[in-house]
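Worksheet for the structure shown next.
Every protein chain of the complex appears in place save one, which is left out.
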Amino acid sequence: DQPLTLIAGPCQLESFEQGLEIGAALKEACDRSGAQFIFKASYDKANRTSAGGVRGMGMAAGLDALGRLRETLGVPVLTDVHAAEHCAPAAEAVDILQIPAFLCRQTDLLIAAGETGAVVNVKKGQFLAPWDMPHVIGKIESTGNTRIMLTERGASFGYNTLVADMRSLPTMMKTGYPVVMDATHSVQQPGGLGGASGGQREFAPVMARAAVSLGIAAVFIETHPAPDTAPSDGPNMIPLAQMQDLIGDLMAFDALAKTNPIRL
Amino acid sequence: DQPLTLIAGPCQLESFEQGLEIGAALKEACDRSGAQFIFKASYDKANRTSAGGVRGMGMAAGLDALGRLRETLGVPVLTDVHAAEHCAPAAEAVDILQIPAFLCRQTDLLIAAGETGAVVNVKKGQFLAPWDMPHVIGKIESTGNTRIMLTERGASFGYNTLVADMRSLPTMMKTGYPVVMDATHSVQQPGGLGGASGGQREFAPVMARAAVSLGIAAVFIETHPAPDTAPSDGPNMIPLAQMQDLIGDLMAFDALAKTNPIRL
Amino acid sequence: DQPLTLIAGPCQLESFEQGLEIGAALKEACDRSGAQFIFKASYDKANRTSAGGVRGMGMAAGLDALGRLRETLGVPVLTDVHAAEHCAPAAEAVDILQIPAFLCRQTDLLIAAGETGAVVNVKKGQFLAPWDMPHVIGKIESTGNTRIMLTERGASFGYNTLVADMRSLPTMMKTGYPVVMDATHSVQQPGGLGGASGGQREFAPVMARAAVSLGIAAVFIETHPAPDTAPSDGPNMIPLAQMQDLIGDLMAFDALAKTNPIRL
Partner (left out) sequence: DQPLTLIAGPCQLESFEQGLEIGAALKEACDRSGAQFIFKASYDKANRTSAGGVRGMGMAAGLDALGRLRETLGVPVLTDVHAAEHCAPAAEAVDILQIPAFLCRQTDLLIAAGETGAVVNVKKGQFLAPWDMPHVIGKIESTGNTRIMLTERGASFGYNTLVADMRSLPTMMKTGYPVVMDATHSVQQPGGLGGASGGQREFAPVMARAAVSLGIAAVFIETHPAPDTAPSDGPNMIPLAQMQDLIGDLMAFDALAKTNPIRL
């Protein structure tokens, strides 16, 4: 099995320069630890809790910046798409199209993403059982595209709370597709701050390590040089300065997990 | 307070004739019971569990049929929209645009719906607390449109199960907007049949009555002459032949509830 | 069907005099509204959130007071039992032994309660599905006692929150035994105040009315002349002065529900 991939970056791309600072630091940290690296950033936050939430650079400027980051950093880039017609332009700038969890059952979006030929990373909906993901996969596969990744990002657990069920990871692994643990959003507290979502940043490394110990393909972590001043998801993001240590920690567990695969 | 409104029709519009048969029967039943009536049907099921699920008549033919049903039946018509660019054309054919629960936080869709000036009925997401709906409302109100309805359709409760929290109804009523109980989907078992969603049709009248007794504005019920042969949501839909009795039952509880308003 | 029974009283019996004040006021209110009445009080709170919580009068003094209240008020009395050896003495003082929700699967307690021949009211555990109650019933029936009542008091819904599933009521009615809605505890927020449980008193009448509209046998409500100074469950209890209006409200819905029985 391949070593762990880190999918990381800021929640929101604020500028090319911000992306470069974060991406370069993460690439260096991954190189040093033997991890593979995919840069992640959103050019538009289309589902903020409230209308006043900052939405980002917008599509044209955002995709342009992501395309230049891909070239400059020399790493694959992932971004999320929220409408079918955004898939084709996004797929020209980035390598991986991510389907947001709320949208994981929107057939048109899944098919438009699949048709680009890009890798499609689907986040499992907070309302979806892991054994129902094959239906989601089937929608993408119907386009002939089998470059698919599946991400656990927590399930609804009462109000304003998510819980990450570890059984979800091996269950989704049985599909044969790479499975990702989103350690950032699985500890989110949706709507927990009134007009914004709260979070429990301190638990992201906990969820990441538990998941990596099960031999998953990748871990998804949002990070920022100064999370508390970030325009979105600040309460969940890990300070960039802590990422090197965290990656090192995860790589140690990954090596052990990959030599001791879980068999269901 | 006004008497109860019934929002009802088939899950999926199969043809103008099917819509006319169901709509005429419901209109007559509502007239006889003193209920207000809104005809409901979807022209496209964009979020079926699996890719093989029948999606409906499609947008052009579906909206055309809905527009003719509005004229022929002489009642307001509601349909659901799944993409921002569908809002304007849909608003020409129908009176009420419904935002599906999975999409209740998609800012672009909410704003596009609001901008049509049509009534917007938002279904509360299975992942959303009722006290977080004011943020959803704010996105629509930001367009200047305050013709808004709020629908309870159940919250995620473990895997493949929803639960309808009765506290949600008075909590949403506090916003001042009309509150609707979706008695059909709150007893859905998402993904519970493998490649399709299961349901517990026998509980829909139970949920409807409990909710109506709290003095809500409207109840949403899907119905079909032959639910077990319907292309979608069959396990939840109530046989059309039972609707007259159900409406009469609900109107009795509505009259009592409206003369005894709940005060929180 | 018989008219609604109100099971009501203070969470904790503080003294004979307190019980008499509350019981007499409730009896008068029920008589005026045509409701049946069962006086409820606990002589010992054995499962307080924290060790510092006041536990009550204790068994000997508490049962003595309950026995005298039964005589003086001339109504059936219900109390909860927490250990098998308490069932026999409690059954001499009261008419109905209540099994707390946490203990609804403790075989020895269920059997000891059943063997007294008293009515046994089992609260469905926060962790139990309504369709699993027949196993609980079977333990009591194994003693030859079929004087059984079943109470819904909410199911765990994430942390520190309960949700009352209305489907639970008709599901439990199918057993043929009388079904009770505990409107007080189903809106409890377990542990929500740190060292004590919080609650949402304003929702108790909401839950009561929704449940009564389904034709249940009884509603369980805790009340106190001054809830905010009560030794336990204050945040959930309804002020005694509001009970007359609430009972009247519920009786109107009960009459309508009993003439329109739900059929599953």
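Going in written order, the chains are labelled A, B and C, and every chain counts its residues from 1.
FYI, a residue touches a chain if its C-beta (ideal position, glycine included) is under 8 Å from a C-beta of that chain, and two chains touch if they have at least 3 such contacts.
In this text, all values refer to a predicted model and were calculated from it rather than measured experimentally.
Colleague: If the full complex is used, which shown chains touch the chain that is missing here?
Modeller: For the complete complex, the undisplayed chain touches A, B, C.
Colleague: Any idea which of B:Gln18, B:Thr116, B:Thr161 or B:Ser232 touches the chain not displayed?
Modeller: The one listed residue touching the chain not shown is B:Thr161.
Colleague: So one chain is hidden, and I want to know which residue out of C:Gln36, C:Asn160, C:Thr175 or C:Asn260 touches that hidden chain in the complete assembly.
Modeller: C:Asn160
Colleague: If the missing chain were put back, which residues of subunit B would it touch?
Modeller: Residue positions of subunit B that touch the missing chain: 157-159, 161, 163.
Colleague: Counting contacts across the full complex, list the positions on subunit C that touch the omitted chain.
Modeller: Residues of subunit C in contact with the hidden chain: 46-52, 55, 82-85, 102-103, 105-108, 125-129, 131-132, 135, 138-139, 142, 155-156, 159-160, 190-191, 195.
Colleague: Going by the touch rule given at the top, which residues of subunit A touch the chain that is not shown?
Modeller: Spelled out for subunit A, the touching residues are 155, 157, 163-167, 169-170, 187, 200, 202-203, 205-207, 209-214, 249, 252-253, 256, 260, 262, 264.
Everything below uses one rule, namely that only the chains that are shown with their structure count from here on.
Colleague: For the Cα fit of subunit A against subunit B, please give the angle of the superposing rotation, nearest 5 degrees.
Modeller: For the C-alpha superposition of subunit A onto subunit B, the angle is 180 degrees.
Colleague: Just curious, how far off is subunit C from subunit B if you go by their C-alpha centres, in Å?
Modeller: 36
Colleague: Report the inter-centroid distance (CA atoms only) between subunit A and subunit B in whole Å.
Modeller: Distance between chain centres: 33 Å.
Colleague: Using mean CA coordinates as chain centres, what's the gap between subunit A and subunit C in Å?
Modeller: Between these chains, centre-to-centre, one finds 48 Å.
Colleague: What are the residue numbers in subunit B that touch two or more other chains?
Modeller: 155
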